[in-house]
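A single protein chain has been removed from this complex, and every other one stays in its place.
Presenting chain A:
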């Protein structure tokens, strides 16, 4: 049997085998065992067969053999013969695909000649009626065209206009996106490189008939072609020849009237693309028509996106007309265009408060950024007119609108001429805005500094103008910017309107990046001088400190800030200040340190300047008999602790080891420490914070120790002989604290140490014994005051629970049991806040052991026991359970609560009946999440929920503003969260009941009531968009 026959038999049964047969045949040809002619001849009978599939398969065999041949095997004559043969076969509609495979193979042969390419093109144009074929076959035809166009373009160009017209006819009516991608890229080549003079319109129509692309990518599209891909390729075709302008622009503008935003956007983007791509002389003919149509899209914009695209187009036209222009030329097309645009915009801006004024200002800034020449022309055309109009305006509101309208021109100038610090070279054309510099400086300065204080937005316009102008490179001189900085300083320091102060500070921050030296030289001394020397009643220092802190994140500035603040602190303390001012001074240091840390800077280097200084200043007055000062106020100590902690945390193991030793010398060992910068001996003698007999002030400094130890890495061991003894000592102290915050500091320190360091079996045994003993004392206590170990138990449990330690379970279990205890229950109920609340000292950042899911574990451990206990608890003790539950819920993610909501909901509902605002708020907050997340469950209880929430919205002792607000907010979620048939029965009841909160004595509650009522009112109304 001849190979063709074998192939035909095999192809349906086993394509793999058929492919092998074809390959073997190719090998035989290569080895000259078979002659090409006889192979071709052997196909004869199949090619005349009546069955079209047999004809197709025979050509398929031939194509597969050709594909397998080495590209250099065939002689030029052979290639030509085969090409001719395949081209003839194109007449047979059956087997188009296979013929194309063959053509692709033959076109890949190295001896494929230009004439062969022409022959292929002609034959395809002549014989193929692609409409009759599926998209897959058409795809192959386009691939053949693509192949010869990339390999033999010259030959095809040589065919003259025939090729272009042939191609256009061939692809008419193609709709498949994958095919269109090939066609568009071929068309672009034809437009750019082929002679299409005689058939321009025809080629143009072949492209433009696809505009606008409305294709939507189907889901699971195997080719991954998006509408944007098609749009981009099509636009490249339309942009490819300036000669299309005559057809394109009129048709595009017609489509701009479309109602579809998508079409409009496409039109505008195409105009932008073509304006930038076409020759300047072409755009010169069309700018007027284009401008007339496009301006409408900006001036009457209802869609900001479209206005943006339209501005792009307006800018692109100016850019195109700017080509090759280096100076302003009266006769240039650019000049004419800009004159038309500016004239129209100026007319609009005569009434700067009209709706179209702002868009006109945007247009001006759009053309001004197009090029330096466009900038110069625009500025020269509009600024004189705008100034005249400005001078004639009498109402402040209009003046303000005018100042605001000019602002975008400053941004445009900064874009063309750069901002300070830019390294790019500015354009050679000098900045036209300079001619108006003095006038603008005066107008905007007067607006900011010379108008009534109530005219906030007018003054803001002045401030913005000055800021924007100050940014422009080489525009204002340093002394002028210095003056502006002084204006801003004055506003920040003295203005009574906070919007003004904020905006001025914002501007100073901008300038501090562009002109840092001016800020250091002018702003810093001015602000420092403004800080009072003693605490004053109205807060004269807070904004100043806040401003200084924000300006001080850079290192050199921060050094200056530190010096000044420490000096100020001295003076303030000498003047017997209360705690408020020192607190603020130190907080500003803390703020800068935090900011520096957040921006990745190493703050441990500030140790020497800050930590010994602060600790000495805090401790010394407690030792020298002066009776202490505001630095030992709890709030100030807390800040000091935070600063110390933040800096130590940033240190490595080695430095931490040193620091912690010096620290313990002061607080524990009573030795001379390098951390004390003045009289070391005095501190050794007089500072006893851990002695029972010590005073409140010294005792309170423990918070610094706790904060510092909390920041120590676990690898660094504490300089103590026995940690257990130390903990014992601290617990002892905690039994008779100086005040609650002293106890809290001690307990936090204990928790930190246990969490980080108590790991050995011995430590664990110690803890078990310790807590056992503590329980004994708690259980024998007759009142909660007598149960002095109760707080420590909570903190120890917390330290252990955080690291998922089993030792925590028995402690927490017993704590839950005593909820029912008449004497202790109330206190224990509240104590659960400690157990689950976040403590900043016990955090991962502080190297504490915080295991994943520790909160969840504790939650899962507690909740069932709470729910069980609640059921059997005495009526009086039920409250304690709800209190504990509320503390837990407040401190865990709502996801956890939702998982247990089935069992918790009844308790939550009951807690709404408690006379405790805090619990009520917490429960309502939880319920609010529940309403959206557990709709089914809420729907079951909806009636009692609504009754209770409405009750909670009535003002009384318990229902504080917070409770009422939370209740109304929760109610307002119902209509959108739950199914309509569940809520609609309550609509009338609620609409009526909400009339009362509408008359709530507090405004904020009324607001919630109005919103809530509107939501319920809309319920059942038809949706607007349907």
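Basically, a contact is a pair of C-beta atoms (placed from the backbone, for glycine too) under 8 Å apart; a residue touches a chain by one contact, two chains touch by 3 or more; residues count from 1.
One rule holds in what follows: contacts and distances are computed from a predicted model.
Only one chain is not pictured, and the protein name UniProt records for it, out of "MIP18 family-like domain-containing protein", "Vacuolar fusion protein CCZ1 homolog", "N-alpha-acetyltransferase 20" or "Trafficking protein particle complex subunit", is "MIP18 family-like domain-containing protein".
Considering A:456, A:528, A:781 or A:982, the position touching the chain not shown turns out to be A:456 (whole complex).
If you put the hidden chain back, the residue from A:353, A:449 or A:781 that touches it is A:353. Checked against the hidden chain, the listed residues A:146, A:411 or A:542 yield one contact partner: A:542. Only one of A:17, A:176, A:480 or A:502 touches the chain withheld from this view, namely A:502. Remark: the omitted chain is touched by one listed residue; of A:5, A:550 or A:856 this is A:550.
Listed here are the chain A residues that touch the chain not shown: 300, 302, 351, 353-356, 397, 400-401, 404, 456-457, 460, 498-499, 501-502, 505-506, 535, 537, 539, 541-543, 545-547, 549-550, 578-581, 583-584, 587-588, 591, 633-635, 638, 739-741, 743-744, 784-785, 790-791, 794, 826-827, 830-831, 833-834, 955, 960-961, 995-996, 998-999, 1001-1003, 1006, 1010, 1013-1014, 1017-1018, 1021-1022, 1024.
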